[in-house]
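We show some of the complex, not the whole, and keep each chain where it was.
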């Protein structure tokens, strides 16, 4: 399993240098790498043309960039896109001219509080050009003429996203959404698509699945809005639980951000798993959302989607800077995130509604499931079994019973199997 | 606005010397002063005849008093009604005779724990006469014969109350009740009718009102019972929120006493306003009620009425004594109470049920309502707007959403206005 963490980290390394945005070839190339590396041939690519209306929004023009830099008065090249693609404000229009330091300053972005970091800045819906620079470098700038050069284009094209449907026995769906539109940053956001792709690989490898899985890899905000505009009616019929997967690769906190009302199956299973596997997880408020749960839980959409993270976007110092790099995201961080998401899905897969087939407690002793001699001690496995049976009246799901009896649902797997083999449980439709 | 507090205090000063009771000319005179001072020509006076049945009660005889005193053995005049009308037990029958000190003592009321205070005592429904005196004065009494003199009468007459209906666009009503039956005391109770009259003046001055306002100025207990016996069916149909306004003029606590179940619109808006404007307000239990909410929330009446106060009746040392005077009640104390009640009514006026007109988040950037450049910081006004929109699905009132998103409703006024102007919100019936 350590290898799995290492493999995920290696994939992050490969994707890291590519300059992604909400449209453009960097996004397409990254999606292709995920498909091929994890053998996800059913991961389909969709393109939506510039200008297409999606609810209140419109697909923007497609942005691509080849190079960018500034030549200082002394001839040195700074803000070199090829050294870090964060140096260019996302969606910068092309420029090639000489400007004074004063004029340049109006196009520069830095973080005085984090003087060594290059910030991540975008301007998707208003045309401007700009460069991001560390405060340390900015302070070295001298008076004089600077040549600013951005070789980008902003043209009619399309927005790209990936969708993978992994069929299960039921038409009911588990939805997983992650976004791939960020350039060279690691926790936010290569960890999300990488962990999701590995989870998709694991799900595909299962002999059977109860649920159908709908997995999307999209650009943030406009991507989820566009996807919903095409699919929300089907999703409202089918999706029983969904997860926004983001910032899931560092070694610090586990975090949970609820759905709008906080009471969906997604919330129940996510908090159940986190409570027992990482009891010190941080519970955020829905009011602190800043990612695609904004759209999934918006008025009228209201899908049962919550977010599962490690260090949450906006809440760790490296967020949206060049410090969010491949040292911050680690093999063990990615593996921890993967394991939580896997346990959530496994818990959902074993979540069903059962009912005992006999009245009163069954006589477990004659089936070898109960001690034949009384003593003062009680056995915790037996106790959990008796408690499970007490609540197993056809009105509660296994997950609800596990919450009632204070037992992680996965510790009940063997008990349920034995009780089913003894014909003491039947499934309730 | 300081002037408003001063004006309210001046009106208290003018009303203070008048000897009011649950019936009689002092009540009528005080009501006339409120009407004329605040230009409330629609404040109607009603009279209910002695003997009229009101549910389990009957309107008592009318009490009026002209003078009262005691002549001590040494010829000095004590317990002089003209010095303080608190010296006479309310509803005292006429008396004019000589009594021994021993007999007199049985008709005297004082407060050993508050030796300088004259207590406020009444005996509305059992005929007796009595004097109230400070403990200090009582201890000075010497043996001998005392002449006791009360020039009062208790005759068939009527009970007086005032009612002001201020019409609004809707037949739904906001109800405000306050009582004017106390003699020379200031917090309990000149503050209630004075603040209420100023609020009525403000309401009348508004260009339009969503709600109709039903404002009553009554004697306590028998007045609310009598008023309800005539109006409760209409009120049960129309009143959406009501407030008992009492003890609202000192400079100490803000207090709230819930309706019987504590979950009405009146409770929601009162606690919303107090929580954000005076977070240290005291929340009492309904079990601690002692005012007209007793009747408004009684079994079978059950109107949505709660009480908003500053230092609650029964919970401050000066209560029901001569110490509850015009030094205890201040211009700033009255103004604070007025402002809380005004904010409650303003919050109700802007409480409606809205629904977004688009699915997913609207694109606010193109309307100048959202930053066009991404940064790490988030703007709290924008955040509140996004949170408001997330809950704005036609199933919640603005007040419920304000509670959900932890924002005072009045801070959302501008946001709602802008969103309406952008056609992003529609009103739900």
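Odds and ends about this structure:
Chains here go by letter, A and B, matching the order in which they are written, and residues are numbered from 1 within each.
Simple rule for what comes next: contacts are C-beta pairs under 8 Å (C-beta built on N, C-alpha and C of every residue); 3 or more make two chains touch, one makes a residue touch a chain.
No experiment lies behind these values; they were computed from the predicted model shown.
This structure file defines a homomeric complex of 3 copies, of which 2 are shown in place.
Note that only the chains that are shown with their structure count from here on.
Inter-chain centre distance (subunit A to subunit B, centres taken as mean C-alpha positions): 55 Å. Residue ranges on subunit B touching subunit A, taken from their complex, read 355-356, 358-363, 365-366, 372-376, 378, 383, 386-387, 389-394, 405-406. Contacts from subunit A toward subunit B in the complex involve residues 54-57, 89, 111, 119-123, 125-126, 128, 221, 224-225, 228-229, 232, 260, 286-287, 290, 294-295, 297-302, 314, 319-321.
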